[in-house]
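Input: a single structure, listed below in structure tokens.
And then subunit A:
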Amino acid sequence: MTLASFPVLSVITWSPFVGALLIMFLARRSALLVRGLAVAATTLPLVLSIAIYVAYDREAAGFQFFEDVPLVPALGINYQLGVDGLSLLMVLLTSIIIFAGAFASWTVKVRSQEFYALLLILVTGVYGVFVSLDLFVLFLFYEIAVLPMYLLIGIWGSTGEVRPQGVFGWAFGRTGVGTKEYAAMKLTLYLLFGSAFILVGILALYVAGDSSSFSFLEMELTQFDPKLQSWVFLAFYVGFGILAGIWPLHTWSPDGHASAPTAVSMLHAGVLMKLGAYGVVRLGMGLLPDGTLQWSWLVGTIACINIVYGALSAMAQTDLKYVIAYSSVSHMGVVMLGAATLTEVGLNGSVYQMFAHGVMTGLFFALVGLVYEKAHSREIFKMGGFARSMPGIATAFTIAGLSSLGLPGTAGFVAEFLTFLGAWQSSHSWWLFPAVIGAYLTAIYVLRVTKQIFWGPPSPDPHFQHLPDARGPEWAALWILVAVIVLFGIWPALALAPVDTATMPLLNRLWVLQ
Partner candidate 1 sequence: MAATGDYALWAWLAPGVSFLLLSLVVPLRRSGRPAAWLSIVFSAGALAGAVLAWRATVPDMARRILWEWIPVEDGVLTSVGVLADADSTLMLILVALVSFLVQVYSLGYLADEPPPSLGRYYAYQSLFAFSMMGLVLAPNFVQLFICWELVGLCSYLLIGYWYQRPEVARAAVKAFWVTKAGDVGFLIGIVMLWSRTGTFDFSELFEMAQGGSDALTGLGLVMAFIYLGAAGKSAQFPFHIWLPDAMEGPTPVSALIHAATMVTAGVYMLFRASFLFEQTPEVLHAVGWIGAFTALFAATMACVQADIKRVLAYSTVSQLGYMMAAIGAGFASAGFLHLLTHGVFKALLFLGAGAIIHAVGSNDIFAMGGLARRMPQTFVVFLIGTLSLTGIPFFAGFFSKEEILGATWAGGLTMPFAMLVLAAFLTAFYMFRVVFIAFFGAPVAAAAGAPAHGAHGAHDAAHAHDAPATMTVVLWVLGLLALAIGIGFARSYPESEFVAPGWITPLAIGVAVGGIALATAVYPLRWISPEWLARRLSVLGEAAHERFWLDDFFALVYRIGILGLSRIVGWIDRYIVDGILNVLSAWTLTAGDRLRRIQSGQAQDYIYGVALGVLLLMVWMRWPR
Partner candidate 2 sequence: MTLQAYLTLAAMLFCIGLFGVMTRRNTIGILLGIELMLNAVNINLVAFARYHGDVSGMVFTVFTICITVAEVALGLALVILIYRIRRTAVADHLDLLKG
């Protein structure tokens, strides 16, 4: 039985869900069984996603590993799955991150059964979005990916303290800013608000296509009216953009990521934000070429704002998790910028950054989780000299930081370099400058934090003496992610070869109209 005849994508998508069911029904008593099942449920998709990555036929390109099961024929809803170069890389990213995330959550003590179950259900949703070729099913999976967030953050998250300031300060006490319930509610409501826009867009396209089908492939062939494309693209941009963290609709992200438990942050910043960018590229750019051409200036300009604003905000934070959360906002700006350039190098850079940043931020959050566990603090300026006692964590953190600032040898460099080339080639060449300045600002705050926490004089605080390094299963998460960052930094063709087969057809359709 070859890979093509076996419903690989369904197995990849649903095995975490099956794992969740098994955990809920079978693993009531044993914490080890819970973790074992979770690791199994994430290893299987990892192995399969690597297999399809290798088996993908780059000559033939297009969507492969196709599956089609009619769901509601009268309305044109089919369970259609398929991957092309772009979604292939995203599926790989998801499987790597959740595999590491399963290990990073090893020490969840309270109700680990429900935690892992919810996490796995969430992952099913994520996989589903990347592999769906039917817009209705895509939306369904999207909701599955968003809703468990509320419980995960609201129950297993962490609460901080925020003192109200400014003209809007009176609202802070009222809404409970700083608590995990606040972060959970804000994140979930904001993302659902975005999904309303997406739903409107999807339905608009469905109706415009004579209400025949939700199928992506058929819509790709349809020529939509340019005026329709214009506002539907905006709807998709706002809806998916909220998930991607575009300015000024990004504020759910810092609180959400900071309050969330480790694996949830890894998954959310690492993968879910890429879902947003993926949606803009796949649905926005893929289906609405006229709309894209009309609005690319907006996408790019806001992306530039993201990059610089996110970097400056990250610099100002004193809580380590907030630094990384804002760093994600900044790097997602690079993703959106690459897409907005409408050039081959730019779009390839954007996709590469989706992958590189996903891995890098997953690593960052895993490390922050470890530091928090060992030092019981996230206050950057109270820590110091940790490299002595935890050299492994220090090294991994430094590598993650170097990828963040785009040092060659890490995946982050390839992504940013391609994006910069694309920015200058685009019709708005000035985009290059904020992008490069953002990379420089990133270097400043990343090194500042790294120096303060790890590579500097030891902290005088008695709590921070004799801290342990990572142990046992904690290493697994770290080394996998580090290895991926370095591998894709040294060998860009590994990712670019399949991705290019997906981005070129998309761009060709756009260029024809220019």
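How were these candidates chosen? In short, all candidates are chains of the complex that A comes from, given by their letters.
Simple rule for what comes next: contacts are C-beta pairs under 8 Å (C-beta built on N, C-alpha and C of every residue); 3 or more make two chains touch, one makes a residue touch a chain; residues count from 1.
Note that the coordinates shown come from a computational prediction; the quantities given were computed from them, not determined experimentally.
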Q. Considering only this complex, which of 1 or 2 touches subunit A?
A. 1
**Q.** Contact set on subunit A toward candidate 1 in their complex
**A.** 162, 165-172, 174-175, 177, 186, 248, 251, 254-255, 309, 312-317, 326, 344-345, 348, 385, 387-388, 402, 407-409, 413-414, 417-418, 420-421, 424-425, 432-433, 436-437, 439-441, 443-445, 447-448, 451, 455-458, 492-493, 496-497, 500, 504
